[in-house]
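Rather than the whole complex, this shows some of its chains in their spots.
Labels run A and B following the written order; every chain starts at residue 1.
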Amino acid sequence: CQALRMASSGMNVAAFQKDKAYVDGKWVSAKSGKTFEVTNPSNGKVLGSVPDMDRSDAQAAIETAYRTFQAWKSTLPKERSDILRRWFELCVKHKKELATLITLEMGKSFPEAEGEIAYSANFLEWYSEETRRTYGDVTPPPAHNKRVMVIKQPIGVAAMITPWNFPSAMLTRKIGAALAAGCTVVARPAEDTPLSALALCELAEQAGVPPGVVNVITSSRENASPIGKELCENPLIAKISFTGSCAVGKLLLSQCANTVKKTSMELGGNAPFIVFDSADVDKAIQGLMFAKFRVTGQTCICANRILVQEGVYDKFVQALAKVIDSQLKVGDGFEPGVTQGPLINKRAVEKVENLVNSSVGEGAKVVVGGSRKDGPGNFFNPTLLRDVTTEMSVAKEEIFGPVAACIKFKTEDEAIAIANSTSYGLASYFYTNDISQSYRVSEALEFGMVGVNEAAITSPETTFGGWKESGLGSEGGKYGINEYLAFKNICYGIQHKA
Amino acid sequence: CQALRMASSGMNVAAFQKDKAYVDGKWVSAKSGKTFEVTNPSNGKVLGSVPDMDRSDAQAAIETAYRTFQAWKSTLPKERSDILRRWFELCVKHKKELATLITLEMGKSFPEAEGEIAYSANFLEWYSEETRRTYGDVTPPPAHNKRVMVIKQPIGVAAMITPWNFPSAMLTRKIGAALAAGCTVVARPAEDTPLSALALCELAEQAGVPPGVVNVITSSRENASPIGKELCENPLIAKISFTGSCAVGKLLLSQCANTVKKTSMELGGNAPFIVFDSADVDKAIQGLMFAKFRVTGQTCICANRILVQEGVYDKFVQALAKVIDSQLKVGDGFEPGVTQGPLINKRAVEKVENLVNSSVGEGAKVVVGGSRKDGPGNFFNPTLLRDVTTEMSVAKEEIFGPVAACIKFKTEDEAIAIANSTSYGLASYFYTNDISQSYRVSEALEFGMVGVNEAAITSPETTFGGWKESGLGSEGGKYGINEYLAFKNICYGIQHKA
C-alpha cells in the first residue's frame, strides 16, 4: 500500500535507495564485501542492506578526500555556491522520495519527515549563500611600516559522524558548511539510517559536486568505533564534527587530542521548559507539544524537565493532559494522522519504560499514558507525569521519548537554579509575559539556546550549539561556517619611500 | 652592581618579588607548606622561592574563582574596562621593575625584557577596549512570529597554563581577554618563571581587580602534572588556555575530553623562513635576525627552517654570517650590549648542541658558532649552518635556540612543499618583491601567521594562532576575546495582534 501510494504519486523511491557507499564519486562496496541490514522501526522489516565498511575503507575515503581537497579548496566561492544551490533545489524537488526514506528507516511521521527534508535542504541553501561572505579583515595598521590582514581559508578535510534522529538534516547542516568553506568531506551516518545519507549523495552528484568532495561511508555498529577512531586520529583529517551522545562525544574528543584535531560537538541535552505564572498557558502548552513530542521526544532539544510555577501548575497539567489526548496519535509514520512514530529500537523503549516506572516508584503520578503500546514496533504511548521532583531519574537523564515530566516550583530563582543544575547546556525554554523577567531568565539560563514563548527555535539562521557538556562550537547561523575555516594573519612589511 | 643600578634608577624590585601565591585576593602558601626555588639561568643563582602547590591548592583556587564568577560576570563592560586599563597603566609605570624580574628569572636581555613588558601591558589595554565591543546579533527574522538574537556571555572560570619564554605577556594575553569577557581566572605559570606572574598580581590588586577574579598558583615541575589534570577535569572550569609544547598540549586535550572542556592551545612551531630570488636580501637578513635570534631563538614563532632560493643562497649566507658576527653579543641579560641571553636550562643547551652536531655529521657546514659558550650559565653561541637539507634533524625539530639552518631550494613550488611538510602550522615568513608571488605563497602556506617581507609579526591587533598541530583557537586581535565568550541564541515568540 505504501509502494502503491508512492507509485500513484509519481515517486520513484527506489532510485534513491542505495545499497552501496559513496566514495570518490563512485558507488562502492566495503573492501571486505560485508554488508549490514537496515530495518524499519515501525515493524521490524528489513528495508535493504548497505556496505559494512571498516577502518581500511575509512582510510581510503580520507585519502580520496585529502587528494580532492587540493583542487576543491581553490574553487571560487561562487562556483561552490552554484553547486550547493543546485543540490538544495534537487532536495526540494525530491522531497517526497527523501522523506519516504526517512520514515522508512527511522520511523518519524511522514509529515515530520517532509519537514525534515525542507529543513535539511534549507541548510544547503543557507550555505550556498554564506560561501561568498567569508570576509577576512584588514586590520588597521599596528605600525607605520606594516599592513595586516586576516584571511579565512578552508580548514582541510572534514569528518562527520551523524545521528539517526535527523538522518538528513544533521548531514546537510555539516556538509553544507564544509563545502561552502571549501572543505571536502568524509561522513559516517548512523547505522540505523544510512539510506537517507546515501540518497543525499545521489543528488549531490546530480548537482555537480565533484567526485571525492563528499564521501559517505556506512558501517554497522561494530565498525562504528574503529571508523570513529580513524577519523579522529588520521592527520589528513583537519576537523571532525559530531552530533550524538555525550558519551561518544567524549570518546571522540579524547581520540582527537593526539593530532590536535579541530572539533565541533553537538551532544546531548536536558532541556528545561519553564512556565511562569504570568505566561499564556495555552501558548505554553502549544509550545510544549512541539518541544516535547516532536519526533516522539527523540530530539536533542526536546523539553526534558517541565518546570511549572505553582500558580498555574494544576491548570497547566490538566490542560496539557487534554491536549495530549486529543492531538497525539501513535502509529506507523505513513498512516494518516499519526504524529507519534516508533522509538528507534527496543532498547530505547526499555529505557523510557524504566524511567517512567522508577519515577512512579519515587512518587510521580501518571496523568496520561505511561506504558508501551501493544503490538509490533517500538511504540511508547505519550505520557504525562505530575508531581515529579528534581531527584527523580526522569528529571536527571535525557529521556529521549514521549514523556512529559512536570515539576512544580515557587520562585524565579528556584526555577533558574533547577534549570541550571545539570551538566548539559543545549536548549531551554520559558514562557512569561514579563519583559524584565524575559531578560533576566534568558540571561541566567546556562544553555546555548533559549526559547522565550517559543518552542520552534531552530532554523538555518539559528546559531545552534550547546554549553557545558552539551558541546563545542556551533552550527548554522552567522557563525556555522567558521567551524570549517582556518584564520590566517598576514603581515606585510612595506617601505614608505620609493 | 645590579642592585645598585636598580637603586640608582629609583626602582624597587623587591616590592614586586613575591614568595607567595595569590588566591582570592590573598598572598598564600601551599597547603602543604612546601616551596621551590627559582634560579637565574645566567649564573645558576637562587633568586628566591615560592609555594609548591599541589592539586588540593588548585581545587581551592578553582572554587574561589567559581564563586567569584557569579558576581564578576554581571559587572558592566565599562567597569571591567576601567580595571583593565588601570592594570595596564600600572604595568607601564613599573616597566623597569617587571622587566628586571624577567631578566633575572628567565635570562633574556634587559631591553628585550622591557619590550616584553610593553607588549604584555598592551594586551591589557587592548582588552580593556574589547570588552565594550562584544556585540551580539539581531538575526533578521526567520518567521513572522519570531525574533532572534545572539548574545555573548562570559564562558565561566578560565584556567591558564603559561610558559617561561614570555613569562608576562603570555599571561596578560590570556587574562586580559578572560577578564574583559567577564570570566574569572586560575593561572599556573611555568615553574621557571613564577615571579613575573606574581608581580602581575600585585599590580592587579592595585588596579582594583576584585579578590578571587585572578588567582595564580605556583608549583614545581613535579606538581605541574596533577595541577594540570585538575584544571582539565574539574567541571567548575569552563575553559582552559595553554601555551607551551605540543606534547603537553596533547596531554591536556585528552584530559579535557571528559568534561567537554573548551580549549585554546598555542603549541609549538617549526617556522619556515623563505627568501626568494626577487627578495631584498638586506631586508631579509634584517628580518631573519629578529625572527631567529630574538630571545636567543626561544620563541614559538622563531624561524626554524631557513629556505633560500638558489639565486641568492650564497650571497645570503655570506651576508648573514657577517651580520651575526657584528650584531650579536652573548652574555648576562643585564650587561650592556648583550643581545643573546642564556638558554633556559642545561637540558636546552644539550638539545641544541645535539641538533648542531648531528646535522654537521649529516653534512651541514658550520659558518658561524656551532658550540656552547665556555663558563657558567646556559649559553650557546649564535650559529649559522649551511648546506642543510630537509632530512636533517635540525630541519625537522623545533630548535628553540640560536641556530640558523639554511636550506637551498629551486622553485616556488618546492619551497612551499618543504615549508608545509611538517605537522606544525604556527608562523611562517617569506621575502619577495613579486606581488603575485606574495599572494600565491601567503595563501599556500599552511600556517596561522605569515610575515611577508616582515618578521615582527605580532602585536595586540594580531590574530595569533596555529594551524594543524600547532594549536586550537586564537589570541589577540579581533577574535581573541571570543575564546572566553559563550554564544547564546535567543528566540522570542511574539504575537502580531494586540
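In this section, a contact is a pair of C-beta atoms (placed from the backbone, for glycine too) under 8 Å apart; a residue touches a chain by one contact, two chains touch by 3 or more.
In this text, all values refer to a predicted model and were calculated from it rather than measured experimentally.
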Of the identical subunits, 2 are placed here; the whole assembly in this file totals 4
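Keep in mind that, in the parts below, only the chains that are shown with their structure count from here on.
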Distance in whole angstrom between the CA centres of chain A and chain B is 37
Listed in rising order, chain B residues that touch chain A in their complex are 137, 139-140, 142-143, 145-146, 148, 150-151, 153, 235, 238, 246, 249-251, 253-254, 256-260, 262, 265, 267, 283, 287, 423, 438, 442-443, 447-457, 459-465, 467-472, 474, 477-479, 486-494
